[in-house]
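Read the structure below first, then the notes.
Every protein chain of the complex appears in place save one, which is left out.
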Amino acid sequence: MTSTDTAGAGAPAPAGALVADPVLDIRGLSVDYGFDANPTHVLRDVSLSLGRGEVLGLAGESGCGKSTLAYAATRLLPPPGLITGGEVWFTGRDGRREDVLAMTDARLRQSRWQDTAIVFQGAMNSLNPVFRVGRQIVDGIFAHRPKWSKAQATERAAELFEMVGIAPDRLRSYPHQLSGGMRQRVMIAMALALEPQVLIMDEPTTALDVVMQRQIVEQIAELRDRLGFSVIFITHDVSLLIEIADRIAIMYAGEIVEQGPAQELYRRPRHPYTKGLLSSFPPLRGPKTELAGIPGAPPDLSNPPAGCRFAARCPHALGRCQAVEPELGPTAVPGDATARRVACHLHDGAQPVPLELALTR
Amino acid sequence: MKFLLRRSIFYVITAWAAVTINFIIPRLLPGDPVAAIIAKNQGKIPAEAAESLRILFGLDDSLSLWDQYVQYWKLLFQGDLGLSFTFFPTPVADVVAQGLPWTIGLVGISTIIAFTIGTLVGTAIGWRRGTWADSLLPITTFFSTVPYFWLGLIVVAIFSVNLGWFPSSGSYDRGLVPAFDWPFISSVIYYGTLPALTIVLSSISGWILGMRNMMVTVSSEDYVTVAHAKGLSARAVMFGYAARNAVLPQISSFALSLGFIVGGTLIMEMIFSYQGIGYTLYQAVSTHDYPLMQGCFLVITLSVLAANIIADFVYAVLDPRTRQEG
Partner (left out) sequence: MTVDANLVTEADELARQSQAPKTGFFSTPKRRAAGKPPRLLFLRSSKALWGIGILAFFTLIAIIGPWIAPYDPDAPSQALLQPPSWEHWVGTDHLGRDILSQLIVGTRYVLLVGFVAGIAATVLGIIVGVTSGYLGGAGDETLSALANIFLVIPQLPLIIIIAGQLPAAGGLTVALVIAVTGWAWGARVLRAQTLSLRRRDFVEAARANGERSHRIILFEILPNLTAIIASGFVGTVTFAVLSQITLAFIGVTPVSDWNWGTVLFWAQNNLALQRGAWWWFVPAGLCIALLGMALTLINFGIDEFVNPRLRSTSANARSLKRRRIVPRIGFTPVVRTAHPAAPRTRKEPTA
């Protein structure tokens, strides 16, 4: 144990330090659900940074709050969602910094789609069924570029369609005339209309078959390389993330429990939940492994347990896990990159980390 | 075009069903009131008219039911609905033809007004959910639960008897000769205001509630969230995305509830002695004029069907999914 110094003894790095040049910096975001006296705390003090040009994967079981995080950070969470604290700092290409949560409605409206665009899950429901898809792209453009001519906006829409591999004559189609994969491409084209700096993709591929999933993922990667935007890619399928993400954050019960560089996190998980999550999905490549689920169900957030929220399902739970809540900190495994964070008592240095959570190679 | 074809078939079937119901009812019900009346008016009713009535009411037992049915249809195609006893010896068809334009004018216009205003108000309330606008709901609920005719009575009591602003009955100043000129038209509007107001008042709440609920449901659809995410103006999201979609079920329910609304508004004509089909039906009921009753019902049903077809057409124009090929 010679190299623990960097990770164990040093002061925890500030949240921003994980990422050199954050374009989106979420700090201490808390979200309640319910306007009454007893709201459910669906997000508690979540901090997450997205570096410029980076693809950040956000994974976890459904209901863990990953979509809530994305919707809250863009203030699109529907009632009775309520943001009770935190900041979401957006940094523009010109260095302008703004807190999304402090914006006025008009400013927020102006910032949306230009700064941050979203591709929602389920493309069928994301398109207005009564308008042609072309019109839906163009109206977004006009909302921010009122001086553009109609021809100019239509031309831009056609260009976007070509970019995502759809024939421009499809602009005149209604959503119901397009296949699921095509609709998802339309959504991506729509999101890229104003060259946003951040693209949030909420389970963009879940409704699609595996072949289509791969095509879309590859396309996003390719477009990112070409256009240089940053991506938050939300999915419950970690094996998909490894294809595209630079960094991965794992959420559980409204909190981030582990984050780190994608390959490292994928090959050498440090949190028992991450480990369970990874072994729930077959790897896209490589040898066959046995699939094992995580026993039990996520806790009821309206009445969360004391201590670590994963303790009840955790195979390695210690006595203090039931009482003391772990905090996101460095791992206790020697040789880990400094950018790795985990919220688990196993990594507080008081005992050796179980072998399967301490893989080094 | 499959949608329109399906709907057309449905309307043909419904029209057939309405006619058949009209054919069956007098044959199912006990007693031959019509026979009694024919007997009473022996000699006064022309032989031909008496024959029509026998066919219409199934008094001729010598014919098989099928033959009666065929003859019945023949009469209908000739526009022969029998003779009215109340307006003896005017044919039912003529009596009904006199009333129909008034009903279409009064009920049609006020229903469209109620639908339009109700939908707009519902849009606003549904959009601004959880604000003061919600407090309008109990008031509209109250109006939706009182019977149309009672509201009519109250309106007459207030605006006609007490305030004397509007006439309490009739459809135009009897001193005028019906003509397409300003004095007559203004008189029609003056006399029609109160009944129209009542119809609007009592039917508007249904539209407000329906649209409000649809707005609430549609507002949480993804495409509305996407519209917000695109940074569209509040107006564009509210009308182009939310209301534009919420109005579709509103129109289908408009089509479906037309029968109900028309039923209620016809009673209004009775309160105001407004010379439309409803009032004619009322007179027919109170004088036991069965041919006139049957005729009124048939015409009312066919008119509602026609209105339904229009509503369907509007729906098809507004919803591209109905225009899907195949």
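Every chain is named by a letter (A and B) in the order it is written, and numbering of its residues begins at 1.
Methods note: contacts are C-beta pairs under 8 Å (C-beta built on N, C-alpha and C of every residue); 3 or more make two chains touch, one makes a residue touch a chain.
In this text the structure is predicted, and so the values were computed from the model without any measurement.
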| item | value |
| --- | --- |
| Residue of A:Gly165, A:Gly228 or A:Gly296 touching the missing chain in the full complex | A:Gly296 |
| Omitted-chain contact residue, chosen from B:Ala17, B:Ile112 or B:Ile189 | B:Ala17 |
| Option from B:Ile37, B:Val156 or B:Val188 whose C-beta touches the chain left out | B:Val156 |
| Touching residue (missing chain; options B:Ile37, B:Val96, B:Met211 or B:Val224) | B:Val224 |
| Full-complex contact with the absent chain, from A:Ser49, A:Thr91, A:Ser111 or A:Asn125 | A:Asn125 |
| Touching residues on chain A - with respect to the absent chain | 11-12, 14-15, 28, 30, 33-42, 44-45, 47, 61-68, 71-72, 75-85, 101-102, 105, 108, 120-122, 124-126, 203, 206-207, 236, 280-281, 291, 293-298, 300-304, 306-307, 323-325, 327-329 |
| Where the missing chain touches chain B, by residue | 10, 13-14, 17-18, 21, 25-26, 29-31, 33, 129-132, 134-135, 141-142, 144-147, 149-151, 153-154, 156-157, 161-162, 168, 213, 216-217, 219-220, 222, 224-225, 227-229, 237, 255-256, 258-260, 262-264, 266-267, 270-271, 281-282, 284-286, 288, 290, 293-294, 296-297, 300-301, 304-305, 308 |
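The criterion applied here is as follows: only the chains that are shown with their structure count from here on.
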| item | value |
| --- | --- |
| Whole-Å separation of chain centres (CA-atom averages), chain A against chain B | 55 |
| Of chain A, residues touching chain B in the complex | 74, 76, 78-79, 108-114, 117-118, 120, 122, 125-132, 139-140, 143-144, 174, 176-177, 187, 190 |
| Complex contact set, residues of chain B against chain A | 129-130, 220-223, 225-233, 236, 240-241, 244-245, 248, 318-321, 324 |
